[in-house]
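A single protein chain has been removed from this complex, and every other one stays in its place.
Entry: chain A
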Amino acid sequence: MDPEPFEVGHVVREAINILSSSRNGVQISEALGTIKCYLGGTENQAPLKEREEFTRVHFSAFLRGLVSNLSPDWIELLTSDQQKELWDSFFLEGPADQVFLVLLDSIISMGPSFCLMKVISILEQFLQTGGMSALMWEVCHQQAQAGLPTFQETLLNKVVCLPDHLCNKLQGNNLPIFFPQNYFPLLATEIIQVLQRISDSLRDGLDCSISFVSQVLGKVCMHGRREEILKVLVPRLMDLTKVDCIWQRICWRLVECVPDRWIEAVVCGFVQKAPGADVLSRLLGNLVVKNKKAQFVVTQKLLLQQYSYATAVLQNLLGYLALDSLRRYLLIKVLKELLETWGSSSAVKHSPVEQQLYVSKAILICLSHLKEPEIESNGQELLTSMMGGMKCHLDSNLPRVRRLGMIVAESISSRITTDGPCLKFQYEDDDETRELKSLQQTALLQLPVTDLPNAGNDSPSATPTAVSKPSGNPHPAAPAVPEEGSDLELDSDDDLIPYDMSEDKELKKMKVPVYIRDCIEVLTGSEDMDKWEATMKVLESLIRRNSATTREVSMELAKVLLHLEEKTYIEGFVELRKRALVAVTITDAVPVVQYLTSQFYSLNYSLCQRMDILDVLALAAQELSQPQASGKNKPRSTQSPCIQTVPGSDSSQNWRRIVDERIKSKTRRLAKGQSLVEPACGPNKFSSLAGHFFFPLIQNFDRPLVTFDLLGDDHLVLGRLAHTLAILMYFAIHTVAAAAMGKSLLEFVWALRFHTDSYVRQGLLSAVSSILLSVPSERLLEDMTDEFLETQSWLADVAEKDPDGDCRRLAWQNLLLMENLLKKLRSVPS
């Protein structure tokens, strides 16, 4: 047998014995010195074989012995130099993996004591002196030979969870270096160092395994610390891979070796952190092609399932796919899948608008990356999915969704039809549409740019426009230049600030009719457009001034106005007509309202006319319910905050604002008493009419006509109807009919509560709010207990599960209102 193993083991055991039993400082330091020889690095080293033997078999045991003997009086046997020289050096110079394990094990097992503090300070030194890189290097090195999987597993756990362990142990006394926000960046720099050593050894022709480093990276990312670690790692790697192909290979390998279960976290982190698609491509290489899991994450999860990432991330991701010919087939595949989602009517109906926006952005970016031949070969497919998608987007009741559909369809059509006209929609530009449109261009610009971060891409596109503007119209500047003394005049008018001049319109010189009967004549028969226009403009004020005459012809006038078409373009025609109708309705309420409500459910009206009827009823109700000031002609301001002019966009907001104000006014009354300014008083004219407005409207909604099917395709009108009923209900507060109205409105809500259209659901939720605010709470709880409770549980359901954010908010608000009602009722009897 080989004598050495026995000998080394013997020496170590002896030393441990001396350490544990002896009280003699000299003896102890001698024993430590003997063992120190096995570590090497000193002048009198032990033979190589013995050293290997020691580090492989005895080192951990020896360290444990050292730690277990540690106590204040024992350590005092050594001088402080000796402590550093002999005790500390075992930890700082010995094999890092074993040292680390022993240190952490002892920290975990020890209670608070002197010994613990000593070990922790050693660990701190260990970290500060680059122990982690030594450790990882050690493992990588061993792995090249074949390491022990369980040992590595433990080590990995300990490395990643170090902040947790120390935090648990030390609680409030934790050292800053162990804080996650400090530890993981440190770990990242150590990783870079290990990679550096690996690259050096690769250059020397030595083999090296990187997988432990990958595992560390993966596990850290998985533990939710990817922000901290990648913050340091990505910029460094970006610099290192810029010129060096070995570094690129190392980096690709680093990501490839991350185990599958952690690859998602790593890839997401890289995609988010990389400042541009080219950098991402450098860092990840063709990972998506090689690794199925990564491919799934990139092509499915990040694009179709999640939608919280910024646009820059999308640009990175899709730019990355576009940059290499090996990955381009994925870009096309992704585009097809995105279009499928975009064009699926169920997705349009059921997924949140934010996600739809995200998908639309992704499609636009994809399109901008596609090249002509690729588009040509897929042109037919693109066209079909565009047509389908456009249809279901335009069907939506939400203007935002419609606009998304328009923009995407426009962009697809402009790409597939190279010559000839392409699709063009009319919509108003806002920030969102501008951002979307800019995506089509910026991505194109981005490709040739090699190393600029995103922010840089905007400036080259912005500067040419800025430059071309002044040079584009030199005309106004030219006459000013030759003028003598013009330099004095250049800044002369600056102190005179212009007023708003938007009112400067062309003046129409046309005799305006003075009598209402003349107006009817003009509106029905006249071919003179100027006269017609002038009539439209004065009609409202005429009606309001001559209420007696209006009453004589109210029905006729209402009929004419309802059927009136815009023969020639008049600015604000819709508004003018609506206001005139409102005026008629107010002057002669009962017959006109009866007429309008009956026409709402009759044949041969366009959806637009039906919605106008709803608008007019809502506005009239608002005006009637408001206390009128002493003068008979009301100021126009009461009408300008239109309740419901554009579907979806403002109405719910406006409506909610009214409710909010209402709630606010209530709470204020409780808090401050009568400190409010006395509002104008007057009888509520709406109170006797509420029924006329409300019941005919709610009666027939479930009876489909040939041309009008509220429960079928015409859900936009249904949504408007729900909103209008909510408004009527709201204005019916303090009226006799309120309780009956509330009851039938609750039934209406109950019947439609699972409607698929979110606009309809919003209307229903608004209706519930109105009921809660307008119906006296005793009636609500005594006469409609069942309905009340059922609604409550439905609301709870909506508040939790509805895909539409507005619906959820409204439901919460309703629940809150209910809660308050119940609270108030409970407090009354006591």
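Operating definition for what follows: contacts are C-beta pairs under 8 Å (C-beta built on N, C-alpha and C of every residue); 3 or more make two chains touch, one makes a residue touch a chain; residues count from 1.
Just so we're on the same page, contacts and distances are computed from a predicted model.
UniProt lists the omitted chain of the complex under the protein name "G protein subunit beta 1 like" (options: "tRNA (adenine(58)-N(1))-methyltransferase non-catalytic subunit TRM6", "G protein subunit beta 1 like", "U6 snRNA phosphodiesterase 1" or "Basic helix-loop-helix (BHLH) DNA-binding superfamily protein"). For the chain left out of this panel, the touching residue among A:23, A:203, A:371 or A:505 is A:505. When the full complex is taken into account, the listed residue touching the unshown chain is A:495, out of A:372, A:495, A:527 or A:565. For chain A, the residues touching the chain absent from view are 479-480, 483, 489, 492-493, 495-501, 503-507.
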